[in-house]
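Take a look at the structure set out below.
As you look at this complex, bear in mind that one protein chain is not there, while each of the others sits in place.
Showing chain A:
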Amino acid sequence: MSSGDGASQSSSKKSKKPTYSRFTQQELPAFKPILTPGLIMAAFVFLGITFIPIGLSHLSASDNVVQLVDRYDEDCIPTYNSNPEEAHNKRIQYIRDASTNKTCVRTLIVPKKMRHPIFVYYQLDDFYQNHRRYVKSRNDEQYRNPSAERKTANCEPEAVNDDHEPIVPCGLIAWSLFNDTYSLLRNDVPLPINKKDIAWQSDKTHKFGSNVYPKNFQSRSLIGGATLNESIPLNQQDDLLVWMRTAALPSFRKLYGRIETDLEANEVIKVVIQNNYNTYTFNGKKKFVISTTTWIGGKNDFLGKVYITVGGASLFIAIAFISVYLVMPRPLGDPSYLSWNKNPPSN
C-alpha cells in the first residue's frame, strides 16, 4: 500500500511543480519607459511645435471659406401689430394656410469671390431632430423593401392613414420633411441649384429602395411638411434622404443643393423663398446659407483655435517645467528623494 502510494505521490508531486516560463513567472521582457525631464520637455515642446502649425493650417483653410447666412423666418412673414400671443397665433394660421402665396425674396451680396461648387443649405434652430420620440419614429425596412410596406412598427402616429392603409415612408421624420424651397437669381438671371447627389451614396443604394414609391404620404388631416412625388422611388428623393439623417443637435444645417458656377465678389444674389415650413409654433429660426468648402469642410475656426491654444499651452508647460527644473533640478535616480532619506528616522 505504502509503496504504491509513494509512487503515485511522487508522480503527482512532479506534475504539481509549476513549469517555468517567463510568462508564468511574470518576467517577460518589458518596455519600462520613464518620464525623464528630457522626455517630458521634448514631449511638450513637440506638442507645441506640431500643434501650432496644424492649428494655423486649419485656421487658414477655414479663412478661405466664404459663407453667407441669412435668417429669413422673421422677415418672410407678415408682421401683426397686436399683442404677442395673438400675433403668434396669426403667424401660425398664416403658415398653415396652404392657399396663400408665401413667396419671399431676399437679397444677398456676395462678400468675396466664391468658387464652385458652392453649397446651399437650410439651417433650422431649435428644431429637436434628436428627440427620442422623433428619432425612433421610422421603419427602415419599409423604406428599403417594397414588400415590407405594412411594417410600420415604431412609426406611430404616422404609421397608417385614416383608412388604415400604411403610409410610405412612415414615421414622424418623413412626415415633417422640410418644405421651403429656394431659387436663386443672379442679376435677375436664374442661377440653377443642382439638387442631384446631395445625399449619401449608401442611402441611395442600400438604405432606400429603388422600387419603393411613396404611398398615402401626407394623406391624413394633419399635414406636416413636404409632399413627395409618388412616381419617384424613395432613393431618388434626395431631399428626403438628407432629412432622414437626423441631426445631432437642435441647431443643424442640411444640404439643399449646389451652385455649379463661381460667384464674384459684390455680386447681388436674389433668393426666392417659398416660406412653407412651420417653425413659428416653437419659435425656431430658419436660415438660408450658401458656403464654399475647403478640405476641412465649412467654416470652422474653432478647431484651428483649439489646436493653437493646446500648442501654446504645451509650450508654456514646457517652459514652466524647464524654469522650475532649472531652479530645483532633481537628478534622476537620486536616492536622496527616497522617502526614508527625506524624512530621516529620528535616531
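General observations
We take it that a residue touches a chain if its C-beta (ideal position, glycine included) is under 8 Å from a C-beta of that chain, and two chains touch if they have at least 3 such contacts; residues count from 1.
Just so it is clear, contacts and distances are computed from a predicted model.
According to its UniProt record, the chain left out of view corresponds to "Phospholipid-transporting ATPase" among "Dynein axonemal intermediate chain 1", "Collectrin, amino acid transport regulator", "Phospholipid-transporting ATPase" or "IBH1-like N-terminal domain-containing protein". Of A:V45, A:L185 or A:A313, it is A:A313 that touches the chain left out of the display. Contact between chain A and the absent chain runs through residues 9-10, 12-14, 16-20, 24-37, 40, 43, 47, 51, 54, 58, 117, 119, 121, 123, 127-135, 140, 144, 156-158, 172, 175-176, 198, 200-202, 206-207, 222, 224, 245-255, 258, 278, 281-283, 291, 293-300, 302-303, 306-307, 310, 313-314, 317, 321, 324-325, 328, 330, 332-335, 337-341, 345-347.
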